[in-house]
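Structure in structure tokens, see below.
Heads up, one of the protein chains got dropped from this complex, but the rest are sitting where they should.
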Amino acid sequence: MTTRPLRFGLIGTGRIGQVHARSIAADPDTTLSWVCDPFIAGAEAVSERFGGAVTDDASEVFASGDVDAVLIASPTATHVDLIAAAIEAGIPALCEKPIDLDISRVDSLLPLVRSSGVPVALGFNRRFDPAFASVQSRVAAGEIGALEQLTIVSRDPAAPPAAYVAVSGGIFRDMTIHDLDMARFFLPEIVEVTAVGSALFDDGAREHGDFDSAVTTLRASSGATVTIINSRHSAVGYDQRLEAFGAEGSLQVANAPTSLVSLSTATVVEGKPPYQNFFLERYAEAYAAELRAFVRLVRGESSTSPTFEDGRAALILADAAQRSAEERVSVAVDLG
Amino acid sequence: MTTRPLRFGLIGTGRIGQVHARSIAADPDTTLSWVCDPFIAGAEAVSERFGGAVTDDASEVFASGDVDAVLIASPTATHVDLIAAAIEAGIPALCEKPIDLDISRVDSLLPLVRSSGVPVALGFNRRFDPAFASVQSRVAAGEIGALEQLTIVSRDPAAPPAAYVAVSGGIFRDMTIHDLDMARFFLPEIVEVTAVGSALFDDGAREHGDFDSAVTTLRASSGATVTIINSRHSAVGYDQRLEAFGAEGSLQVANAPTSLVSLSTATVVEGKPPYQNFFLERYAEAYAAELRAFVRLVRGESSTSPTFEDGRAALILADAAQRSAEERVSVAVDLG
Amino acid sequence: MTTRPLRFGLIGTGRIGQVHARSIAADPDTTLSWVCDPFIAGAEAVSERFGGAVTDDASEVFASGDVDAVLIASPTATHVDLIAAAIEAGIPALCEKPIDLDISRVDSLLPLVRSSGVPVALGFNRRFDPAFASVQSRVAAGEIGALEQLTIVSRDPAAPPAAYVAVSGGIFRDMTIHDLDMARFFLPEIVEVTAVGSALFDDGAREHGDFDSAVTTLRASSGATVTIINSRHSAVGYDQRLEAFGAEGSLQVANAPTSLVSLSTATVVEGKPPYQNFFLERYAEAYAAELRAFVRLVRGESSTSPTFEDGRAALILADAAQRSAEERVSVAVDLG
Partner (left out) sequence: MTTRPLRFGLIGTGRIGQVHARSIAADPDTTLSWVCDPFIAGAEAVSERFGGAVTDDASEVFASGDVDAVLIASPTATHVDLIAAAIEAGIPALCEKPIDLDISRVDSLLPLVRSSGVPVALGFNRRFDPAFASVQSRVAAGEIGALEQLTIVSRDPAAPPAAYVAVSGGIFRDMTIHDLDMARFFLPEIVEVTAVGSALFDDGAREHGDFDSAVTTLRASSGATVTIINSRHSAVGYDQRLEAFGAEGSLQVANAPTSLVSLSTATVVEGKPPYQNFFLERYAEAYAAELRAFVRLVRGESSTSPTFEDGRAALILADAAQRSAEERVSVAVDLG
């Protein structure tokens, strides 16, 4: 263990890769030593702003000898191979969600992850949001008694392009997966999934047999239930709320206001401006905290980083939700 | 049509019967002419406070010649026969929900209701709550665009006695039925029901194979969905909220505050006292408005009273929810 | 002491007289036995709805032998004589504020009030508002430590007619007087008054040398201060707020919402409908509670009715505010 900054190799420089580059550059405990993207101009642009050597070949990063950890923010289809390569090189990896859209590929990697001892963390950033994290720890501390019903409202500002929908794996694997992991943050042992999906407004969803709206109900081994309400659009801005209802009270997370100002007139009182409109803005603090947790994991300290198995569990739940929504049955799951 | 007060026969003088007695006495358009209960002391107590002749025999009310309408607030098992008797006597009836716990008994009455022309209204009081009614009419007026997701949170302050649970017909037919009707208030054409139930805290529910917590998801013919979150208890008081989420915005109904006062200290800011703890308090205005709507119905004026068929539809949905929760499948329904 | 209903003589049947008639009729502990107004049609209309014999001569009420108390809701200029007549007849009186616009007339009555032993209460209804009353008792109980700063915002929906302004005695004696009494509800011993007035929007105020807006600061003997912010109009509806700021926390009274519904759209979130627009609506409960307290006073029970001396103190403060606003000095007052 050392206290010099961890040297990161960043693989993938799209929107989310850039977020991580900024976090790595801003955190005194981390530094960017390699930036990799087959689209080399992307890597160069990131390197210019945040530092690091540039390559279009991830194997160069793993072989370089001067990275202490990799951050995998490349397209989903590359995750399994990159995690495997990281493990083989003995380099801890923080990988964006989902691990893969195909559970069999995830499962094929599982033995290696389990046996290797190389830390692999999953990028479920919302666990690190100060509000959600606070509620989870207060629930765990018993502040509202036994948790009985968890309600998650999660709506994106606007539907993604049809081309994205086509390869997304569907709303459950692409969008709900965050909420499925949030459910497991509170209630890890989910045993049953029931989902109802609709295609109400998005042509891309209709074209590709996907849903743009969904309600997913999970049952935990304790009997507690989780309700997840998703929509691919939201006129009022990014809608991210949670209610933990327990035997002795409730904890609620409200939407993030964009201003302290409210207006009252003869027609409307206490009106506020719309909510934040973008996940990067809403979860800016969460991304930074996610990185700090991963640094602790790499350093062998106590860490709350979601694991590879958390990533696998979320995909199993998403698969079950997809099947439930298609076949109109509740689907039992075994995350054991 | 006349403008003298409608003379009511009240049948049943339990808790809800007393509410109606008070409403009838307070409304200048209605008067209490008969009070009926086999438990004659109950009828006498109501008569003393709010007027009316007393009997323990409902047939006396129907035969009296001086009632213009009956309000049926007797035990559920008596509703079908009393409605039938009212129709045969040509006397309009406002009947408490549910019509019956057995859909076949409801269906057996349907032809008579349809053919008779005698007004029969169902006591779904929440449709008359100023807040819910306002949201429904604003949604109908297009204020938030197409309705996509309706979320209803409905939690009672405390679970009923085990003896009540035993004969209640179960949480869906007893409690959720209000919310199922609320769902149809917004989206009359429900085509599918999916429900998940749990027995988490109430021994009465466990003993009688019932649930104390439930999540019910409905799909409307438009593809819009309704999520109903129920619990038989709520530490914070009676929890009755609704969110109508549309393509262009949301309308929300908050819990009713019991005070305008909030307290801020070094540990908690803007804390308020708990919500109202009882449905009679929360829905006091709704009961009065329900009565006014029924008076209009009886007088042949335009009225928003829920119909016998609304009562039947709610029971069909409750039956479907029960079956869904037991068999772990989504259940298609035909309310046509 | 008796528990039969108190028989009231109501003197004055204008807007506020009608409010009291309704309260007297609705309260099981009170009944209306006489209704008096020189404008006899007004008395008759009230009598028809709420009962009571009719007269245009107050002396008939006092001599009737069948009134246990009088409620004086006639024009301000008649209050002193009517209170004197009530005392002479040995009949307890509840008198609307202000006692008079002229402190010398009030003072001339003071010896009689003090020596007679006949209960005389003043109609400062806001002390009986559930929210203000709750805050006052919680402050008195020490819930927020020593009270340091009290802030009262009190704005009417719309300015009164110019003709009313002409005879009102000015904003401080007519409108602020309620807030001055509220200040004394929390801090009875006021020792100094500083006021700033403006005529910003109301032609009636300008014509008659009155203000339509005012800020009044009071200093209590403890050093605590009270700030009263008044306006004769408010676009958002009747604006009645209070903040008690203490050494250990704050208690706040918010405006009364008219609905539980809020609307969120792409431009405004959580917007609510305007506040109640009228004092009768806002203080309906307060008027009823004021009557109940007066009944206790008449019956010799413990009572929180504001006294004649409270009415006198409020007028002294209003006079001081008027002088402060005119002469631009702080005015010391002695309420002892």
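The letters A, B and C name the chains in turn, as written, and every chain counts its residues from 1.
Please note the rule applied: a residue touches a chain if its C-beta (ideal position, glycine included) is under 8 Å from a C-beta of that chain, and two chains touch if they have at least 3 such contacts.
In this text, all values refer to a predicted model and were calculated from it rather than measured experimentally.
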{"item": "Chain not shown: contacting residue from B:D66, B:E88, B:D107 or B:E270", "value": "B:E270"}
{"item": "Residue in contact with the excluded chain [from C:A41, C:L110, C:V167 or C:A247]", "value": "C:A247"}
{"item": "Listed residues A:D27, A:D102, A:E143 or A:E189, member touching the removed chain", "value": "A:E143"}
{"item": "Residue among A:E248, A:E281 or A:E327 touching the omitted chain", "value": "A:E248"}
{"item": "Positions on chain C where the hidden chain makes contact", "value": "144-146, 148-149, 151, 153, 155, 192, 194, 196, 198-201, 213, 215, 217, 219, 222-225, 227, 229, 231, 233-236, 245-250, 328-330"}
{"item": "Interface with the unshown chain - residue positions in chain A", "value": "130-131, 134-135, 138, 143-144, 248-257, 259-266, 270"}
{"item": "Missing-chain contacts mapped onto chain B", "value": "235-237, 255, 263-275"}
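Rule of thumb we're sticking to: only the chains that are shown with their structure count from here on.
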{"item": "Interface composition of copies chain A and chain B: same or different, split at half", "value": "same"}
{"item": "CA centroid of chain A to CA centroid of chain B, Å", "value": "42"}
{"item": "Distance from chain C to chain A - Cα centre to Cα centre, in angstrom", "value": "59"}
{"item": "Sequence positions of chain C contacting 2 or more other chains", "value": "255, 263-266, 270"}
